[in-house]
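One chain of protein is taken out of this complex; the other chains stay put.
Per-chain numbering from 1; labels A, B and C assigned in written order.
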Amino acid sequence: MKLIPERKQRLGDQLYGQILEQIVDGRLREGDRLPSESQICAAFQVSRPTVREALMRLHADGLVTTRQGSGSYVQKRPSGHLTRLTRISDVAGLLRCTEVRMALEERSALLAAERRTQPQMDVIARALDVLRASFQRKEGQTDADYAFHRAVAAASGNTVFVEVLDHLNDTIQQAMAVAHGITRDGSEERARRVMEEHEVVADAILRRDAEGAGLAMRYHLYRSRQRITDRQRDL
Amino acid sequence: MKLIPERKQRLGDQLYGQILEQIVDGRLREGDRLPSESQICAAFQVSRPTVREALMRLHADGLVTTRQGSGSYVQKRPSGHLTRLTRISDVAGLLRCTEVRMALEERSALLAAERRTQPQMDVIARALDVLRASFQRKEGQTDADYAFHRAVAAASGNTVFVEVLDHLNDTIQQAMAVAHGITRDGSEERARRVMEEHEVVADAILRRDAEGAGLAMRYHLYRSRQRITDRQRDL
Amino acid sequence: MKLIPERKQRLGDQLYGQILEQIVDGRLREGDRLPSESQICAAFQVSRPTVREALMRLHADGLVTTRQGSGSYVQKRPSGHLTRLTRISDVAGLLRCTEVRMALEERSALLAAERRTQPQMDVIARALDVLRASFQRKEGQTDADYAFHRAVAAASGNTVFVEVLDHLNDTIQQAMAVAHGITRDGSEERARRVMEEHEVVADAILRRDAEGAGLAMRYHLYRSRQRITDRQRDL
Partner (left out) sequence: MKLIPERKQRLGDQLYGQILEQIVDGRLREGDRLPSESQICAAFQVSRPTVREALMRLHADGLVTTRQGSGSYVQKRPSGHLTRLTRISDVAGLLRCTEVRMALEERSALLAAERRTQPQMDVIARALDVLRASFQRKEGQTDADYAFHRAVAAASGNTVFVEVLDHLNDTIQQAMAVAHGITRDGSEERARRVMEEHEVVADAILRRDAEGAGLAMRYHLYRSRQRITDRQRDL
């Protein structure tokens, strides 16, 4: 079992993906102890910093937990849907992208509440309607979701936010497709919750509540990220 | 006096730039009252939302202040150096870019403190040394500054932060060039302060103080932004 | 119509309370324009800063909105339940207290995720069970809610957080009683949502996700605050 080094930066991702894959397909089960750092180094022929990076990400995603003095354990298994909807090797990329979005979009939502014009608010409101309809039809959520987030970025009055979002467009839409794929298979309750998170953001922007808008956007992306990695579909 | 519409989005910037120019060259002086919204609409033949957007930015930059019920007043005059170092029409772009950087880099600094490897820390430390030397030689600060911020982004372990930074590269370097141009003409005290802000960031990353690193980076960019628009060179 | 000055600080609150009362009892309706600042000054015989303070709070609570150049308008009517459950004159106090809690408890939740011991986590988990049971029984929610928040503060490992919470105990419990009174009359959906917000906080503390815990706590208190002032019971 050896990782094929592409670029140095990507080794940690590959290792992350391989361990994640074993958790998803059940070779590693909840409560199982992971091999030690040295064992992983040897098994995958990677350096210790690479192993630590992969473990730190698994930890950040809530997939493994550390018990002081006794190593790392599998904490939870992500949704089986996840593997049906995307190649495991891409999941690390999706999560990295969400991390950047949390930084960017918290701010664009906050600024949108401060600066949005009435026409910009109208675009956001219409995007929300389209998103609601797409949830009812159970199709088109990804496009509608992206349009909503782009409308909020545009309402920040700072074109650089839109530019960066468009630059990340492919990855963001892929992450959204995965998340909505899981949601579509999930309960009504879950779809309602996703819709409501968007409504709280839009409502704060409407009321010019800058802090609330930033907070609601951050919370929405935090929960989205959890929905991707979490086994419980109804999260 | 009419603004030539390029793209709709840019009208507010142009208006911002024109008013800023009048403040910088002294046609509008500290304490002067700006024309009313309607007067500005008429003078520049732009819509009311465009005027409001421009005023809101001038306000956010601390250049004008609002006295409830009696309009907007010039609060302070930015450095005369500013106009020597960049076309006024670009200043709005520089400030927009800094706004996005505050969101992105607060987070990359925070994550760098959590995840940086020893080699990544070494790169940051070396970038700090190069920056210190450039301040002493009074040349090369812009390259050294960018290298420092890129090293921090790389240490976040998330390549998307580096990718976005590189995407914004030109504008960031231009903003840094302007800021360092002003600093170079300024007091020793000012150069020491800029250097120290970078040291506080690096020190927090070294100590794995995630919250401190994010806070110090955010504060550094906040002060940088003020140094660009502020008339007082010793800020 | 004249306000009886108690202590200077409280005048703004009294005025806030009187305007709020008129909104609640329907004398001022959604979309109605408020009298101008000068008219309010004259009607209540208070100074302009007092009027502005009261308006700013009504604005912050999302009860009135400002249309530039044309004054303040009633945006929404808080729950009629609110007036049954507390004297209007106390609402300002409840909201003030929540404002302080948002600052304090975001931090205590964040620190709890970093520092909690296993016994402290057990206390939080038990408090959550008691809260869930109280929602099912539809009684005892206030005590259970306070016990949960106190358990989180204790898990921060910093006794000062607990001390300050206990110092504010009376007001906090009163605010909780009002909120739960409204929830009790509300839909099943609403009770489920309140319960879920607490679960997200506890789950993040369990996973030692410091940032998530702070975010989830802040979001919970933000939504609680909205539930107090909002007319829509199902918020």
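Simple rule for what comes next: a residue touches a chain if its C-beta (ideal position, glycine included) is under 8 Å from a C-beta of that chain, and two chains touch if they have at least 3 such contacts.
In this text the structure is predicted, and so the values were computed from the model without any measurement.
Trainee: Using the touch definition from the top, which of C:Leu104, C:Ala127 or C:Val152 touches the missing chain?
Mentor: Of all options in C:Leu104, C:Ala127 or C:Val152, contact with the hidden chain holds for C:Leu104.
Trainee: Among B:Arg96, B:His198 or B:Arg218, exactly one should touch the missing chain; which is it?
Mentor: That would be B:Arg218, which touches the missing chain.
Trainee: Considering the whole complex, not just the chains shown, which residues of chain C touch the missing one?
Mentor: On the side of chain C, residues 9, 12, 49, 52-53, 56-57, 96-97, 99-100, 102-104, 106-108, 111, 114-115, 117-119, 157-161, 164, 167-168, 171 touch the unshown chain.
Trainee: On chain B, what residues meet the omitted chain?
Mentor: 60, 62, 65, 75, 200, 207-209, 212, 215-216, 218-219, 222-223
Just so it is clear, only the chains that are shown with their structure count from here on.
Trainee: Between chain B and chain C, tell me the centre distance in angstrom, where each centre is the average of that chain's C-alpha atoms.
Mentor: Centre separation, chain B to chain C: 36 Å.
Trainee: Let me have the rounded angstrom distance from the C-alpha centre of chain A over to the C-alpha centre of chain B, please.
Mentor: That pair's centroid distance is 30 Å.
Trainee: Multi-chain contacts only, two chains or more: what residues does chain A have there?
Mentor: none
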